[in-house]
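Worksheet: one structure, shown below.
Heads up, one of the protein chains got dropped from this complex, but the rest are sitting where they should.
As written, the chain order gives the labels A and B, with residue 1 at the start of each chain.
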Amino acid sequence: MRINDKIKLTRESIQALFHLLSNNDYRLIGPTVRDSAIVYDELREVTDLPVGWTDEQNPGVYRLKKRQDEALFGYTVGPHSWKKFLHLPLLRLWKAKRRKNGWEILDDREPPAKLAFIGVRACELHAIAIQDKIFLEGRYIDPVYRSQRENIFIVAVNCGQAGGTCFCADMNAGPQAASGFDLALTEVIEPERHYFIAEIGSARGAEVLSQLPHEMAQENEKKIAENIVANTAAQMGRRLTTSGIKDLLYRNTEHPRWDEVASRCLNCANCTMVCPTCFCTTVEDVTDLTGEQAERWRKWDSCFTMDFSYIHGGSVRPSAKARYRQWLTHKLASWIDQFDASGCVGCGRCITWCPVGIDITEEVRVIRDSEVATNAEALKIEN
Amino acid sequence: METLEPILAEHPFLQGLEASHLHLIVGCASNVRFDAGQFLCREGEEADQFYIIRHGKVAVEIFGAQKGPITIQTIGEGEILGWSWLIPPYHWHFDARAIELTRAIALDGKCLRTKCENDHDLGYELLKRFSNVMEQRLEATRLQLLDVYGNNA
Partner (left out) sequence: MATMLERQNHSADPMMPAPFRVQRLRQDTYDTFTLELQPANGLSEFAFAAGQFNMLYVFGAGEVPISISGDPAKSQTLVHTTRAVGVVTKAMRKLQRGEMLGVRGPFGTHWPVAEALGSDIVIVAGGIGLAPLRPALYALLARREKYGKVVLLYGARTPEDILYRRELERWRARLDLEVYVTVDRAAGNWRGNVGVVTTLIPKAPFDPRNAVAMVCGPEIMMRFTVLELQKRGVPAENIFLSMERNMKCAVGFCGHCQFGPAFICKDGPVFRYDRIKDLFTKREI
């Protein structure tokens, strides 16, 4: 079996896959229903997946609904993203102890767990690649990120439906999983049959797949799988025109729309927590009550907090408007200058999980359209 | 007074003036000198003149009861001290004290005011130059007000 080969699997094979990975010391992490949402947590059996569930998403709205079938992956993405396991929300960087003539940092880093990510969507593969760029490809490397990243087995899923807030197609981040996975599954549900077309993405993926009950996929089955993904691409709930978006946002720092958004935005930081690429953290140095032991911790942080930009005298961005503008401009524009790619993968989480339903695709559209309107006016006046 | 005309002519503050205007000004000019510690003017006194500093250094001071004299600005070579002669009621608003030996050209305010009333072109030329000085002082003062090096800077 070779990379890009397409193999047919049954639901039983997926169960066998779970067992095979567990037996090889992988902890399975994947989607499961909890607290009326589909979150990422540990899985043991295929039945732990949100079988027969789907989600309805719109700005500020997330609901689970029962499906008519028993699809394993019949939903899009929930509030969690894989950064929860790669770019840890809370991490002790090191511990130090006082010594007679000073202090000493103890090297007690635990080895990373082997994790198998089940059900990674194309947008999420892109998000992981985006964070890889930050933590593995810059001048400095994050050693914790790197060692965890080297111990991940990825089973991706090609989306069979797009969500109400999805726009990965416009961000060139899906719905087809193109690379960065060991295996990629497309779920096919027909009246008589329920199977998966698995694409091999790596040597490790081939090796794992060869140990599962499988058949080579027929040409018509491959075509059916391709069509499913093509349909998903046509169903996106949102649209975002990305041409010239960097300069559009750079030249509109004083656009009145920012004030308008600021009147709605609660600066609650939900968007930064659910966004799969947001990576800001803060560092805290703490000590125990005796003062003999100190630790340095790293925690997720958000540019929406007042502390985030604090330097002596005050916050550089005290207004809600400046903080919203910072987040969106960074995500869609500055990121391109920083990392040669957009920071957004079109997953729609920020739109769904915003308590006031701010839709970034709408915000950008309003700014873009206002320029078109202004230019049209100018042309009219000239003529 | 003839000796002062070339000196005034080459001073940057008066550059660009027509010869006739320069001549009018020279008529109100005199050479003065202050030793270190001497006052050029006192707050409240009549502002009968302004000074073009030729060399030395002058401290513009304001005296506060508990604080003593606070220097808010120093004026050096080539710079101008005093515009209160232009603005009624023509009184100095601060003290100015020479910090080191200072030589200056003093220009008689009353004399100049009369000449400006009679020759509005001369008046305009002088006002243009003074508004420039005032603007620079104002901007510098605003920056001082911001106390940029203060504890919450």
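Observations on the model:
Note that in this section a contact is a pair of C-beta atoms (placed from the backbone, for glycine too) under 8 Å apart; a residue touches a chain by one contact, two chains touch by 3 or more.
Predicted, not measured: the structure shown is a model, and the values here were computed from it.
For the chain left out of this panel, the touching residue among A:107, A:192, A:219 or A:382 is A:107.
From the options A:283, A:356 or A:373, the residue with contact to the unseen chain in the full assembly is A:283.
Within the full complex, the residue among B:6, B:44 or B:76 touching the omitted chain is B:76.
Residue-level contact of chain B with the missing chain is found at 57, 59-61, 67-74, 76, 78, 99-100, 136, 139-140, 143-144, 146-151, 153.
Of the residues in chain A, those that touch the hidden partner chain are 93-94, 96, 98, 101-105, 107, 134-135, 138-143, 253-254, 279-283, 285-287, 291, 294, 296, 298, 301, 303, 307-312, 316-319, 321-322, 326, 330, 333-335, 337-338.
We adopt the following convention: only the chains that are shown with their structure count from here on.
If you average the CA atoms of chain A and of chain B, the two centres end up 67 Å from each other.
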